[in-house]
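Note that one protein chain of the assembly has been removed; the remaining protein chains are unaltered in position.
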Amino acid sequence: MNSCRIAICLLVGSGLVMGAAGHGARAAESGSKPVLSTEATEALARAESGVALATAKKALWTTAASALAQAQEAAKHQDNAAVMKYAAVAAEQASLGMAQADGPLTSQH
Amino acid sequence: MGKPLAIVTAVSLSLLLAAAFISPARAAEAPQPEPTGQELAFDNRKGNCLACHAMPGEPKAVTNTNIAPPLIGMAARFPDRRKLYGQIWDATRANPDTAMPPFGKNGILTDAEINKVVDYVYGL
Partner (left out) sequence: MKQTTWMLTCLGMLAFSADALSLSPEQERLNRVQAVQQKYPDIKFEDYVYGALAFSPDAKAQYENMMAFPPFESEIDKGRQLWETPFNNGKRYADCFPGGGRNVAGNYPYYDETMKKVVTFEMALNQCRANNGAAPYKQADMNTMGLLTAYARTLSDGMLMNIKVKGSGALAAFESGRHFFYQRRGQLNFSCASCHVDHVGEILRTEYLSMLPGQTTHWPAFRGGDYALFTLQRRYSACNQLVRAVPMEIGGEEYNNLEYFHSYLSNGLPLKSSVFRK
């Protein structure tokens, strides 16, 4: 149980750090290309931590995972609009998965 | 230490898989025309209504299913459009135990797509 909690913290933490520092820094390094916006950076961090939480809860949907992958791919190309779009989907699908895991069981009549 | 590693591996694996899955789809995305209500209803990655509903009035609908009531005479049976829309948006509201996916609530179809499906289904 404890190691699980640590795992979540690590993942959320690293997600935030990567989101906040990583993408921005990488973009800045590449010089001529535009830097990933603060909003996009934050949206990506939120999506990454949401997906990490849903994974730890064993409630991740493939749609959340693939939207996050799309957002991360878009971040590599500093495509702010695409990052925002896919990150929002990933965060939403991750939270829906977590809510579902707390929902009622079927077929109990 | 085993557990965090396992989780990280699981996440990265699923992401890798997802990435591999998505790239070709994205390449094909650009020139395609918007799908019609019928296409959305038939497509097994979208509405996939034919997995569970027959459409006795629709010759193009190929399915052997007997899971759910056939979609027929919809305009007469659903005079209130909101009710039909609501059934597709989240079928668990009418029946908590239903097998019908909550197309709107879970983001399987967008609101615009559901509206197209409703238009189409009204013609059945």
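Note that the chains are named A and B in the order they appear, and that numbering of residues resets to 1 at the start of each chain.
Here, a contact is a pair of C-beta atoms (placed from the backbone, for glycine too) under 8 Å apart; a residue touches a chain by one contact, two chains touch by 3 or more.
What you see is a predicted model; the values in this text were computed from it and never measured.
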item: Shown chains touched by the chain that is not drawn here; value: A, B
item: Touching the absent chain when the full complex is considered, from A:44, A:59, A:74 or A:87; value: A:59
item: Residues in chain B touching the chain absent from view; value: 6, 10, 14, 44, 48, 50-52, 63-67, 92, 97, 99, 101-102, 106-108
item: Hidden partner chain, residues of chain A it touches; value: 55, 58-63, 65, 93, 96-97, 100-101, 103, 105-108
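Here, only the chains that are shown with their structure count from here on.
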item: For chain A paired with chain B, centre-to-centre distance based on mean C-alpha positions, whole Å; value: 24
item: Interfacial residue positions of chain B with respect to chain A in the complex; value: 1-4, 7-8, 10-11, 14-19, 21-23, 26, 96-97, 105-107
item: In the complex, chain A residues that touch chain B; value: 3-4, 6-7, 10-11, 51-52, 55-56, 60, 62-63, 65-66, 68-70, 72-73, 89, 92-93, 96, 104, 106-107, 109
